[in-house]
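The complex appears here minus one protein chain, its other protein chains still in place.
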Amino acid sequence: MAKMNLLQAINNALIIAMEQNNKTVVLGEDVGHFGGVFRATSNLQQQFGKARCFNTPLTEQGIIGFANGLAAQGHVPVAEIQFADYIFPAFDQIVNEAAKFRYRSGGQFDCGNLTIRTPYGGGIAGGLYHSQSPEAFFAHIPGMKVVVPRNPYQAKGLLLASIRDANPVLFMEPKRLYRASVGEVPEEDYELPLGKAEVLSEGSDISLLAWGAQMAVMQQAAELASKQGVSCELIDLRSILPWDVTTVSDSVIKTGRLLISHEAPLTGGFASEIAATIQQRCFLHLESPISRVCGLDTPYPLAHEKEYMPDHLKVFEGIMRSVEF
Amino acid sequence: MAKMNLLQAINNALIIAMEQNNKTVVLGEDVGHFGGVFRATSNLQQQFGKARCFNTPLTEQGIIGFANGLAAQGHVPVAEIQFADYIFPAFDQIVNEAAKFRYRSGGQFDCGNLTIRTPYGGGIAGGLYHSQSPEAFFAHIPGMKVVVPRNPYQAKGLLLASIRDANPVLFMEPKRLYRASVGEVPEEDYELPLGKAEVLSEGSDISLLAWGAQMAVMQQAAELASKQGVSCELIDLRSILPWDVTTVSDSVIKTGRLLISHEAPLTGGFASEIAATIQQRCFLHLESPISRVCGLDTPYPLAHEKEYMPDHLKVFEGIMRSVEF
Amino acid sequence: MPKNITKAVKVVHQVDIIDNGLIDIPMLQIMQADGVIHAQATIPEIDKELALKMYDTMQYTRILDERMVAAQRQGRISFYLACTGEEASVVGSVAALSDQDMIMSQYREQGALAFRGYSTEQFMNQMFSNELEPNKGRQMPIHYGAKELNFMTISSPLATQIPQASGYAYGQKLAGQQAITLCYFGEGAASEGDFHAGLNMAAVLGCPCIFLCRNNGYAISTPASEQFAGDGIASRGLGYGIRTIRVDGNDIFAVYAATQQARIIALAEQCPVLIEAMTYRLAAHSTSDDPSSYRSKDEEARWADKDPLQRFAAWLISQGWLEEQLQTKKVESIRQEVLQELKRVEKVPICKVDEIITDVYDQPPWNLQEQLAELKQHIAKYPEAYPKTSGRL
Partner (left out) sequence: MPKNITKAVKVVHQVDIIDNGLIDIPMLQIMQADGVIHAQATIPEIDKELALKMYDTMQYTRILDERMVAAQRQGRISFYLACTGEEASVVGSVAALSDQDMIMSQYREQGALAFRGYSTEQFMNQMFSNELEPNKGRQMPIHYGAKELNFMTISSPLATQIPQASGYAYGQKLAGQQAITLCYFGEGAASEGDFHAGLNMAAVLGCPCIFLCRNNGYAISTPASEQFAGDGIASRGLGYGIRTIRVDGNDIFAVYAATQQARIIALAEQCPVLIEAMTYRLAAHSTSDDPSSYRSKDEEARWADKDPLQRFAAWLISQGWLEEQLQTKKVESIRQEVLQELKRVEKVPICKVDEIITDVYDQPPWNLQEQLAELKQHIAKYPEAYPKTSGRL
């Protein structure tokens, strides 16, 4: 065990992945000598050479297109998109190519080796273009997996699993926690399962569901609620696609209530899919409507960032509205 | 009134828009002399000149980027993306630019004049890349409007409204109906409201909600159901974003049941947003879970197209499951 | 000469905005339109066997095109896209490759597949989307793919294969393979952002890749004059610092010689090479298209005179390598083979419905498993509505 922050855990996972499989290649803007603007790829070029860790020209569609080809060829690309806000030029190479490569070729070719790492989320005074949480766009793409860790331990185990998973994975890193989240992380190689949620704490009155940086907010809200005598069951979804319907519905059957929270705008956010599915599966168990506490239906503002965010107070209010329904 | 098919209605709307406002400009791949691969822009170049209706080079990101600039300058671009499957290279120019232009500039500049027309949907033996229904991706973009007509009358009225609306609009045309859907269309200028659903037929047992080409499927299913004594209220959503929550929830409060259907894959499709919102607003009125009958969570297949599609039989089964719940 | 902060640059003192004229890239032509070799030209070393294999392949795809367009008209297949007129650009280039080289094509390159041994049966399986087709019938006709022939499954979105080819070639380099990637695309596709990304990355990262642009004058109805204003696609290669050559795409010797040379350079120097093949799409864009409304019969006739097949045939005859009589027989036998296979294969069933959810992921997750189970129940309830799959649940 060693104390690591989230960035160090990611860096550590990348080193292990590159040591363990010499087909692993890290690419992206500024990831080479410099080690990335957040330093997640520090020392990789120095340790593994320029051929296996390199700066690309400044073109996200090129990065993912190139990585798709590299993956189809049999290498294991780990591509960095500098901010999730800048992933959209690569959207076609993700939706139409990476995700459909295997299906369209009947399994003859695939981009399963591809992993895309990208920092997402707000709370860093980043405004419109350094704060977005675009997971819902990718959750509507059959063929993709989408994974979000909440702390260093998860980050390492889920990233290693993502790199080795036989499907293209979008790995979204909560950048607000890069340095803020510190924890004990095993130094050896380990994986955490994709597609499995984690129940952080059991409760009986309401299930709270979120992922990534939002988990800390949920924890705060749950504490406020517990002071009001409300017992919350806290679930970290961890994988957005495919998501762990069993853990969530088991919990809702037990508690009778569900609140989902994410930073992304409410309309068309991933909470809608969860709510739609759970109201269907747990209809007779629901004691109040499934509640969504999410970002507003606006671009991500700068000056009003605090007001935009689904903070612990808004979540707490949501919890109380749900239990008092 | 004149008999027109859906393509003719669109062509007619474009002619009126260009006649009525000489700032209206039509651009896209093959839209010029040739009139577009589906001929929706027939004769526009001949009538209005090459400066106002022209072929672009083959670049969707360029088409929308260019149209964004043209709109910001004060012209009224109507850009065609040849197939909705090919809109993704332009995703960044839509999500990060067109939709956020006004917000980020505090209203100093905007792309409100932009309209993007694109044919969508399956049922034409188009396979993975000539069949997609990507509306849900755009429904998660604050700042965009998304509109889908179901017949020639709607197509003309909604397209004219879209072109003149002060916000960027994605206008999705059900290509399977281009020639198949024929109807009476007023020859004069008229608009249908954006953001308003239309109740096609009233019913008491269940509300059926869909849009575009899927409306015909719903009608068929409703007929089957009515033979079983089930009375369906049929709603055409028409606008996906912003959507008409009042009409839908009023209907569900009355019928107690809701079934939503779209061709796009289930997970993260727009039905999830509607279901999440309606279970919240109509919780105490729901007599059975809100049901979604949608495409499978796969890319759009060719040989198994029939099996993939949410056809009238699947919708009918869904209706019966809902009323028998 | 890459210019940046460390490289020397020539300095001038008068404002001189360079006009388009600076770039004027010549076109390599070895064989004239009548099959006669230019006096100053050297024929690439091609023996009789290879020459005839090349010619036969061109002939084969020409006939395949003709037959399949007819089959589409008869409603037997839903869609087809012909290579007619561009056979030399495709066959001339694939013939200069090693079988180990990966081919990433656009869609109009059936000659490359045929040259590598893709059989009539395989063509038919693909076009009928049946269960014998390795792509499992998931894509429209002409989206061929054959792993064993190092031919990447075709994807409809244009130009996406270009940066992928750069990445694939980079992987070949890392793996130390003596192989390159050949990436085909049209002059229309070269307007996409992916083209820019792919070529620039290949140049900067040293990818052993040949980019072969078939500049056939049109992208559906859009003439090249509305696609670009520069000196074709070749001039862009120079901008990226990519070694570049323009060839007469209807002259199979020019295409072959250039590709052979390009491959040597790409392998030896581990770098990309761009080839622009000037050719003409003699056919309609696809069976969904009718070119008569956007181009003249005259123009088509002028290009028909430059037909790459006739040109090559003329040379082969002059060599005594081709007998016209034998040819007539051969043409007839290919036609027969195509028709027979067509008839036979159109009866082969499509995949069982179970395949609707495979290959989305390596393993179908819970949602797909549930959806398949529900679908199968549904089909069992309404078997007549799903006649192609209900018989084999």
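In order of appearance the chains are A, B and C, and numbering begins at 1 in each one.
Here, a contact is a pair of C-beta atoms (placed from the backbone, for glycine too) under 8 Å apart; a residue touches a chain by one contact, two chains touch by 3 or more.
These numbers were taken from a predicted model, which means no experiment stands behind them.
Asker: For the chain left out of this view, which of C:A169, C:I245, C:L267 or C:L368 touches it?
Answerer: Residue touching the chain left out of view: C:I245.
Asker: I'm checking contacts with the chain that's been left out. Which of A:Y86, A:Y153 or A:W211 qualifies?
Answerer: A:Y86
Asker: Tell me where the left-out chain touches chain B, residue by residue.
Answerer: 23, 25, 51-52, 54, 56-57, 59, 61-62, 64-75, 77, 89, 92-93, 96-97, 100-110, 112, 142-143, 145, 166-167, 195, 242, 245-246
Asker: Determine and list the chain C residues touching the chain excluded from the picture.
Answerer: Listed in rising order, the touching residues are 1-6, 9-30, 38, 40-42, 191-197, 200, 203-204, 215, 217, 223-232, 234-246, 248, 257-258, 261-262, 265, 273, 278, 280, 299, 303.
Asker: Take the complete complex as the reference. Which residues in chain A touch the chain that isn't displayed?
Answerer: 29-30, 32-34, 37, 54-55, 57-62, 85-86, 88-89, 125-130, 266-267, 296-299, 301-304, 306-308, 311, 313-314, 317
Simple rule for what comes next: only the chains that are shown with their structure count from here on.
Asker: How many angstrom lie between the centres of chain A and chain C, each centre taken as the mean Cα position?
Answerer: Each chain's C-alpha centroid was found; their separation is 39 Å.
Asker: Please work out the Cα centroid separation of chain A and chain B, and write it as a whole number of Å.
Answerer: The answer is 30 Å.
Asker: Need the CA-centroid distance for the pair chain B / chain C, whole Å please.
Answerer: 35
Asker: In chain C, what residues contact two or more other chains?
Answerer: In chain C, the residues touching two or more other chains are 136, 138-139, 143, 155, 157, 193-194, 360, 367.
Asker: Return the residues of chain B touching two or more other chains; collapse runs of consecutive numbers into ranges.
Answerer: As it turns out, chain B has residues touching two or more other chains at 61, 85, 88-89, 128-129, 267, 296-299, 301.
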